[in-house]
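A protein chain is absent from this complex, but the other protein chains hold their places.
Labels A, B and C are assigned to the chains in the order they are written; within every chain, residues are numbered from 1.
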Amino acid sequence: MSEPLLVRLGRIDRRWIFLAMALSIIVPMLLKVRFPEIPQPMARATFEAIERVPEGSRVLIAFDYDPASQGELQPMANAIVHHCASRGHKMVFMTLWPFGGPLAERTIDDILLAYHPGYKYGIDYAELGFQPGNEGVVKLMSTNIPKQFPTDKRGTPLAQVPLLADLADTTGFKLVVSISAGYPGAKEWVQYANGPAPEAFTFVSGTTGVQAAQLLPYYPAQMEGMLLAVKGAAEYETIVEEKYPPPQHPERIGDGRVRMGPQLVAHVLMIVLIVLGNLSMAAGRTRGGMR
Amino acid sequence: MIDRRIQVRRGVEAVLAAGIPAAGILASASAAFAQGDAAVASAAAEKDAWIDPARVPLLVALIVACGLIVAAIALARSGVPLKIRKLAALDAVDEAVGRATEMGRSVLFVPGIQDMNDVQTVAGITVLGPVAKTAAEYDARLEVPTSRSLVMVAARETVQAAHFAAGRPETYNEGNITYITDEQFAYVSAVVGRMVREKPAACFYMGAFYAESLLFAENGNSIGAIQIAGTAEPSQLPFFVAACDYTLIGEEFFAASAYLSGERDQLGSIKGQDFVKLAVAGVILAGVALATVAAVAPDGGAASLFRSFQSALGG
Amino acid sequence: MLQRTIPIAILSISGIVLVLAYFSPFTQSWGEQAVDWFNIIAGIAYILGGGNLLRVNLEKISAQRPGWAYAAITVAAFVAMLGFGLLKLGAVPSEKYPDVHFAGDYESNSAPYGWMYWNVISPLGATMFAMLAFYVASAAFRAFRAKNLESVLLLGTAFIVLLSATAAGAYLTGWIPADSAVGFMRAERLRTMITEVVQTAGMRAIGIGIAIGVVALSVRLILGIDRSYLSKDGGAA
Partner (left out) sequence: MNPTTPHAPKRPTYRLLWISIAVLFASVFAFRTAIAAQDPAADPASIRSSWEVLGVWVAAFLTLGIFSFLYKDNPLYKVCESLFVGTSAAYYMVNAFWTSLVPKLIAPLAPGFTKAYLLPDFIPSGEPWAALALALVPLALGVLLLCRLLPKAGWISVWTLAFIIGTTAGMRLTASIESDIMAQAAAASQPLYAVDPQTHSIDWATMLAGVVGVVGVLSVLTYFFFSVEHKGAVGATARLGIWFLMITFGASFGLTVMGRITLLSQRFEFLFKDWLGIL
């Protein structure tokens, strides 16, 4: 009597599962499957937090991630930079991750300067770049930015950059955003910049699925806004595009919603795999299978 | 709260040279620096307070927390017997190693992929001790593949000591504890390859793990092994809890290693942390009570008390 | 003395300076100076990482151990990237100082260093991490067992979060009227309740536990109670 289908299924070669996962992403992607995104409270709170910051204020945007997390975090980075530029904020870019520099620069070229050509370096936006030291960088910036960043990313002393000349420490910003993939990231900004001066600036973070859980306790008391993985990005993109439609290349702030199509099919596949796995094990055990 | 901190910075830098702690060798530096950039005394007319007033609650909390911990360590050193509650995962060690011996199969112990400077790896090597001792008593073959040379050295010492403690020094085989490679995925594929070939009946994963926790747990399940894990890495705990039979979750892992090492300082520290946890739970209970009364009587005395409670904690 | 007393003194003093600097404005700039040095040394530590990698791979090549060809590729890639970066070969000259070679931008896409970042490091790093989606899928089929109440709770919550994070949740529970008594069963309501109430409470307690552990370890280190970093051969880290 041949084994029931379920037990044989238990010994399937795992490469078939790999193929199933690959197809569950490729097929909906090629068919350009899209779903409407209904913004939830957290994404809306993040949008409101940035809206409450008075127009034209000086904001800090930290790109604390690397190419490995670009898939999850670049959509948020694009939407946040577009949102801040549409509010006329003066943006200062930096990163705590060695690989974060070029990501910030590409976002500046693709989003900031493409959507808002009027932005001039040194007056409307500036780049501080990367500094080693992990939480040490945030700690020193909370009291003495010129000591931590003797020059901006282009080697010009801060005193000669109009936007950075009078910048003493992080309380000089009205809004700080950390697009964070792990350590060092949003947690270190809460502990070393927000902790010492809780009411000095609004703090918002966009984070990967892996790190989201560890940052939840900070919301909303120590972190007014938080975007949770690609779902948060897709919801936030919807609200930003509603209020500030980009002049051209709208697809550049649509990646979050594009990736939500394959996301649904892959999630359903994951659930099916877990259920099938348990059924095949149960079937195996009732026939006195291994263990 | 924005301007409550007194910004006396430039005025102090002249004092800095004399107080450079770490570089005692640089007497000349302090002389040169003394006539440093003009010490611009803070413009504010306020008296320069010694302690920043807004940080007093934090100072009190720091003194209480550190006091409790140091007191507990002193208590432990003075010989007071300290007990730690039963940890399910530790009781499962005998069951797992026993089963491996019955089935004549080996036991695998993976001490994580970080070096000895990571607290989790040190805890993993400490848990290796009793596992190796039980394996020696049951005369089961224990394999320990490592991904750092320092970890291999520490693991060999621990297993050898365990064999002595079990009274079977002759069965200790250094070849079972090997160094494979520093590179994460190369180490993982080597260990997984060995798991599939030798089919150990019991697998222990104790230490710092990242993405590879999935691969170990999956292959352990497919060969039908009992799996016991221990890590403090928050991102990996869901996978270990879902896939393994027993898991030492976060602090339990450190409590287990302190209990197993029997070292007075570590036991004292765990006790001290328990006292601080008790204090924090007490503060939360007080806060909840105040908040509830304030919600019932919004303009009563409790409401203002609750507001000062919140601002003191920096909420 | 040199191997034990001085390191313990350095550790305790730098720890105490940092704590003091946080409370008293007088010592704040001492703390700033210590952290500035800390950050510079963190930069130098990267050189140690590179040096170690070079040493390990050169040994592997000279000893002709199996797989030494891959070590040769690692060393070649390391030297090439280092050359393009430190010597700024092919860098785009800066507009303000065209004649100062080292003022050029070596990270732009048209400079070899920037090109290797975007076309070698970025795809390799991103693809290495993307592989985890495959591993989690095969682990889902072969490892995640609903063997007791706890694992049923875990997997059940995971199902709710996975479904409600996408339009599938709205599709399945969209028919429940939002304002009715059972309105909380709607996918997005369930997800908000799980994430913002239960998960936040759980992670808050875990976070407090970890924070107390960090405080205990820091106190033991600063007071010289814990000296594990001084292990016998001196090079603990």
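The rule is simple: a residue touches a chain if its C-beta (ideal position, glycine included) is under 8 Å from a C-beta of that chain, and two chains touch if they have at least 3 such contacts.
Small disclaimer: the values here were computed from a predicted structure and weren't measured.
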Which displayed chains the unshown chain touches: A, B, C
Residues in subunit B touching the chain absent from view: 17, 20, 22-23, 25-26, 28-29, 32-33, 35-37, 57-58, 61-62, 65, 83-86, 175, 178-180, 183, 185-186, 189-190, 194, 197, 234-235, 237-239, 241-242, 249-252, 255, 270-271, 274, 277-278, 280-281, 283-288, 290-292, 294-296, 306, 309-310, 313-315
Residue ranges of subunit A at the interface with the undisplayed chain: 15, 18, 21-22, 25-26, 29-30, 68-72, 98-99, 101, 129-133, 135-136, 139, 150-151, 155-157, 159-160, 190-192, 194-196, 208-210, 212-213, 217-218, 221-222, 228-231, 258-259, 262-263, 266-267, 270
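Rule of thumb we're sticking to: only the chains that are shown with their structure count from here on.
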Category of the chain touch graph - line, ring, star, complete, other: complete
Between the pairs B-C and A-B, the one where more C-beta pairs touch: B-C
Separation of mean Cα positions, subunit C and subunit B [Å, integer]: 17
Shared interface positions of subunit B, touching two or more other chains: 5, 7, 9, 234
In subunit C, residues with contacts to at least two other chains: 22, 28-29, 128-129, 136, 138, 142-145, 155, 158, 203
Touch list for subunit C against partner subunit B, complex: 10, 13-14, 17, 19, 22-30, 33-34, 37, 56, 128-129, 132, 135-136, 138-139, 142-145, 147, 150-151, 154-155, 158, 203, 206, 208-210, 212-213, 215-217, 219-220, 223, 225-226, 228-229, 231, 235-237
Touching residues (chain side subunit B, partner subunit C) in the complex: 5-9, 12-13, 15-16, 19-22, 48-52, 55, 58-59, 62, 65-66, 69-70, 73, 115-117, 119, 122, 150, 182, 185, 211, 214-215, 217-218, 220-222, 232, 234, 238-239, 241-243, 245, 250-251, 254, 265, 269, 272-273, 276-277, 280
Of all residues in subunit A, those that touch subunit B in their complex: 143-144, 168, 171, 195-200, 210-211, 213-214, 221, 290-291
